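With one protein chain removed, the remaining protein chains of the complex are shown where they sit.
Let's look at subunit A:
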Amino acid sequence: MATIQVDGRSYEVDGKDNLLQACLTLGFDLPYFCWHPALGSVGACRQCAVKQYRDADDTQGALVMACMVPAADGSRISIEDEQAREFRASVIEWLMVHHPHDCPVCEEGGHCHLQDMTVMTGHSRRRYRFRKRTHRNQYLGPFIAHEMNRCITCYRCVRFYRDYAGGEDLGAFGANDNVYFGRHREGVLENEFSGNLTEVCPTGVFTDRTHSERYTRKWDLQFAPSVCHQCSVGCNISPGERYGDIRRIENRYHGEVNRFFLCDRGRFGYGYVNRDDRPRRPEWHGETEETVTLDVDEALDRGADALREARRVIGIGSPRASLESNDQLRELVGQANFSTGIAEREQVCLTRMRRLNRDAGLPTPTLRDVESHDAILVLGEDLIQSAARLGLSVRQAVLARRERLAEARGIPAWNAEAVMTLAQDARHPLFVAYPTATGLDDVADRCLRQAPDDIARLGFAVAHAIDVKAPAVEGIDESTKATAEHIAETLLAAKRPLVISGGSLESTAIIEASGNIARALATRGRRGGLMLVRREANSTGVELLGSRPLEWALDELTRGAADAVVVLENDLHQRLPSGRVERALSAARTVIVLDHQRTSIWERADLGLPAASFAEGDGTLVSLEGRAQRFFQVFEPRYHRPETRIHQGWRWLQALRASLKRRAVPDVTLDAVTRDCARHHPALAGIVEASPSADQRVSGLKLARQPHRYSGRTAMRAHLDVSEPRPPQDPDTPFTFSMEGYYGFDRPRREVPFAWAPGWNSPQAWNKFTDEVGGHLRGGDPGVRLLEPTEDIGDYVNEIPPPFTSGVGEWQVVVLPRLFGGEETSSRATPIMARAAAVRLHLSEEDARRLEAEEGDTLVVETSLTRLSLPLRVDTTLPSGLVGVPAGLEAALVTGDRAWLSLAPEGEEEPP
């Protein structure tokens, strides 16, 4: 701690900070541009000037850039000093000299850091009357729009894109007054975190293109605290709604999870919520082919009648639905008839991972904590594709060596340029074992491209090298042994080693290998971590419900042991071969589907009930670190589209259960179903605490979902009826569907729908909500962790697979996760479809030669279950004997399957 004097008053601050951080943490409004809590200081923009005095006798003082001066004990500064104020005002005036006059048509307007800072310094009239510099724009892909005229050359974009996220295709070009930020030529921004440029850029150079088509100012959006449903990381998001559509996803600061950044799938993958073909009313697909849309009561009656007639009803849950919905389904059909809806091979992996989280001896770090590990081994995961935001944290962990080196020389960590220059290419060790190239290879020490079984063997060998009591790998070759020993030594030498693995390759051997390494490290007393990646938003949570896999449910139906099925938010065709699913569904007399998408199962159902997506419903998810987090309804769909009958899955199921028992449908609230779920499952007892209950009030007020400037309330639905209805009431949450309620920052709260503070309209307003800039939310970070390790370390597992050998004329399938297009819901969003790379079959150079196939030739891949033809991509990193198939294409292709490849006969083209 250090004591500094600001404008004559003394304050306690963290001495490791710079003056700007210290001032912002203290709550002063000091303007800045180039500094960012996650990117550090470079002193480029000269905006944060303050007066610094040597001692009490110094009346003259000197102007310094607050971001470049340490908050040393005894510092005396003045923010309000006349000279400092004038200096800051003139810096803004210079920055605005070339700034275009296009705020009305700028997508940043209203949440623009440059606007905020201009107002803060008091600059209001342009005195410069000469010609303005202009720039040409570039096409940067479906996610990001570019308007270079607005640039103030703060360099934040390239510092984030290149130095933080590891992108290579965005740079600063030109010299002196002509500096240009863009690509060397037009094209799609390749980095998976490009969306953060829209928040990192303090002005409107990079804006959200997916939002632009139906743009709405930030003050007109209705927000709710939500959790991203697009992978298992559980990043916190603030979706913004207007006129019944989600318009934009903003990052919601969480001090332990995503902090300032999201991946592009999370930010731009929301389009499925707005699809025109979404089911919005219950549908009855009778025997007469014709679809009848129903009202709620009719739908419940028909559903209840059908279920009442059934001998036995099977319930199929979903890892993309909330815990509450899954639990209500389980209540409806009974524990003995409930399936998680996860395919067996995946569920086995999930169960193993849950056990390891408890008894491998090492805790699961949070994403923020991942960044403080100093040696990382990734077994069988391409993190950038399967859990992108975690990959970004791993990158920071690897780059954090710079800060260690700087610390040893007394350079503060925030001094970004000095730290980078000092460290050059010095990095913490990262080892990645994966069948093909991964997104983290550029910062990895060693990339081991191996078949899944060999990755597992390597993992077991590492465990053995760390602790001889761990089972040894028989018949291991010398080079693998040497590699394993090198990895083991590196992990042991580290202060905090981290092992990351997961279910992407659906190999229990890999997961157990990582478990053995964790146990070995724990036995040797290392304070490390074990991170296990799951596939979907609620995979961890649904596994904790502890039920049978999807295959069991289908078999019960197929063999006639049950004749009705209720499927909850789950497109079964994405999980198991279509033939098997179809057989089961045709054996069932009644199929009831709840979903928010028109999936192939929905079309197949007798009764379809329109469930809420994350935007229209509330619920709880458990992320890969075992953190239960609540997501809240963003808007009430009936307000703008009165004909819709969308309800949360749990609400439908509760009502269906009541109808089935011929009881009146009770008024059920989120808190009640959450409590029920927690009571039914001891492992989930903590979820009640995941967020405040509906009766939380701040100064007697509920919390506002809408900013206080929300406009058009008396006109936006006036074409339907000039008499405005009462705003929708929300009995489930502490939030209101209006601007009435608390929206400020000075009373700490955990769930913040949107960040706004007086004078701070941009995402930089989050600094007002944290205990220190880049720290934790003052009201506590949302969520509770459910999976903490127990004291006893489990026994080593000896399930070492034999080494991989490629058969003659036979390949092993490896399903490769894809960030864009590899996930069920986000791949229904237009921008994600546009961004997804063309699907290709990956094959090694040697194998391609053996097949006499060339890049782009159509190949047929055949397994015992399916046949698929795809163009070939010669993958120089893939070991021979493996064939890589992109995820999300064909559920019948599973990692580990044997496959036969052949060149497609003339005339057979790939399917569209």
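Keep this in mind: a residue touches a chain if its C-beta (ideal position, glycine included) is under 8 Å from a C-beta of that chain, and two chains touch if they have at least 3 such contacts; residues count from 1.
Here is the rule we use: contacts and distances are computed from a predicted model.
Engineer: Out of "3-isopropylmalate dehydratase large subunit", "Glycine cleavage system H protein", "NADH-quinone oxidoreductase subunit I" or "(2Fe-2S)-binding protein", which one is the UniProt protein name for the chain not included here?
Structural biologist: "NADH-quinone oxidoreductase subunit I"
Engineer: Which one touches the absent chain: A:His135, A:Arg402 or A:Arg750?
Structural biologist: Final answer for the missing-chain contact: A:His135.
Engineer: Of A:Arg713, A:Arg849 or A:Arg867, which one is in contact with the hidden chain?
Structural biologist: The single option touching the absent chain is A:Arg713.
Engineer: Thinking of the whole complex, not just what is shown, which of A:Ser10, A:Ser212 or A:Thr876 touches the missing chain?
Structural biologist: A:Ser212
Engineer: I need the residue numbers on subunit A that touch the omitted chain, in ascending order.
Structural biologist: Residues of subunit A in touch with the missing chain: 100-105, 109-110, 129-137, 147, 149, 173-176, 178, 180, 212-217, 219-220, 243, 709-716, 718-719, 721-723.
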